[in-house]
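Entry: subunit A
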Amino acid sequence: MISFDSVSKVYPDGTHAVEDLSLEIPTGRITVFVGPSGCGKTTSVRMINRMIEPTHGIVAIDGRDISTVDAPVLRRGIGYVIQNAGLFPHRTVLDNVATVPVLQGRSRREARLAAAELLDRVGLDRALAKRYPAQLSGGQQQRVGVARALAADPPVMLMDEPFSAVDPVVRAQLQDELVRLQAELGKTIVFVTHDIDEAVKLGDRIAVFAVGGRLAQYAEPAEVLSRPADDFVADFVGRDRGYRALSFVYGTLPLHPEQTLVLGDRVPADAGTAAEGMSADHGRWVLVVDDERQPRGWLDCASVPVGHRVAVDDLVLGGSLATPDGSLRRALDAALSSPSGRGVAVDEDGRVVGTIAADEVLTAIEQARRSDLPGLQFDTQPAAR
Partner candidate 1 sequence: MSGAWTWLTDPANWAGPNGVWTRLLQHLWYTLLSLAIALVIALPLGAVIGHTGRFTGLVSGVANALRALPSLGLLILLALWGLHTLKGDLALLGPVIAVLVILAVPPILSNTYAGIANVDPATRDAARGMGMTGTQVLIKVELPVAMPLIFSGLRSAFLQVVATATIAAVVSLGGFGRYVVDGLARLDYPVMVAGAFLVGVLAVVGDRILAVIGHYVVSPGLTGRTARRPSATAADLVVARADGAAGG
Partner candidate 2 sequence: MNWEWLQRNAQQILTWTLDHVALAAAPTLLGLLLALPLGAIAHRYRWSYGTLITLAGLLYTIPSIALFVVLPGLLGTRILNPVNVVIALTLFTLALLVRVVADALGAVPPLVVASATAMGYQPLRSLLTVQLPLAIPVIGAGLRVAAVSNVSMVSVAVLLGIPQLGQLFIVGFQLDFFTPIIAGIVLCLLLAGIFDTIILLGVRLSTPWTRAVPGR
């Protein structure tokens, strides 16, 4: 557990980077420090590994005041991942990852073997081990940075905007991998970002900082979204916070069986009639799947003659998919983004199990407010409308 006890950082020119910060970071969880530029989030985190020293107050790890520990020794026990990775350009990827163990006195051979395993763990091809950082893409460099931080198996990891410098697609992958790694490793992670969506996605707890180094709110993501502590937090979280909060809401959704066509089938005469139990003005859309029953898109039956063989080119790509482990937000999005107005629900293997309608999702949201069901449930026996 990392604790801040009335910690302040004031610079000689009078700037208050951090104002009287007191909070406790729980062990084994991801805590995200989030806020706009100049809010002191990075300064606060850098006080944990003594890259910056506080002007007042005490930072302690597991009860021990870190100012009593020799700084380099302290840092070798803390993983440190920064933006742009900061990899050593003159060393191979493998040697980069093996840095801290070697510093701690392990033999280079052992350290390299362990490093190779770590590369697997962060999802990197072992063939990259002998390459130099300059030969890697931004996303790959960041993964090496994470591997390097994990090498000495430190209980604490500090990550300062590690994914900010990569493009959104790679960033989403890296975020998912971090969540996966954390599930395996259970480290105490302090993560810094300026992106509220990233904070909400990754954090078990979020600390929202305001400009001037003030801690505005420290709570679980759902609470920050639904009950912001003040105007600043509400503003920072943004206009979509109601929608974002849906990510944390689960409930039961009625699932409707859906008539499907397989690619290559001939379009029958009765295609596109309304699915059972749903209102008739949902148009003449038919869901098209492949041989594995995975959704490929929607076919507008008005656009093709009866008897026409369904081909990929005829399809309008469908919307996002609702999954059993997803939230109501996902389900709503699936319904809204589908050309037919019916959101496609799939099982863990990606096979179509039915569809849901937007208005039914909204009903489920209301019900969820009143109950407390875990996970998203599909009710395959909906009451007739």
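Selection criteria: all candidates are chains of the complex that A comes from, given by their letters.
By definition in this document, contacts are C-beta pairs under 8 Å (C-beta built on N, C-alpha and C of every residue); 3 or more make two chains touch, one makes a residue touch a chain; residues count from 1.
Given the structure is predicted, the values throughout are model-derived calculations rather than measurements.
Student: Of the numbered candidates 1 or 2, which one touches subunit A within this complex?
Tutor: Contact with subunit A is made by candidate 1.
Student: Give every residue of subunit A touching candidate 1 within the complex, in rising order.
Tutor: Residues 49, 51, 71-78, 80, 82-92, 99-100, 103, 132-135, 145, 148, 158.
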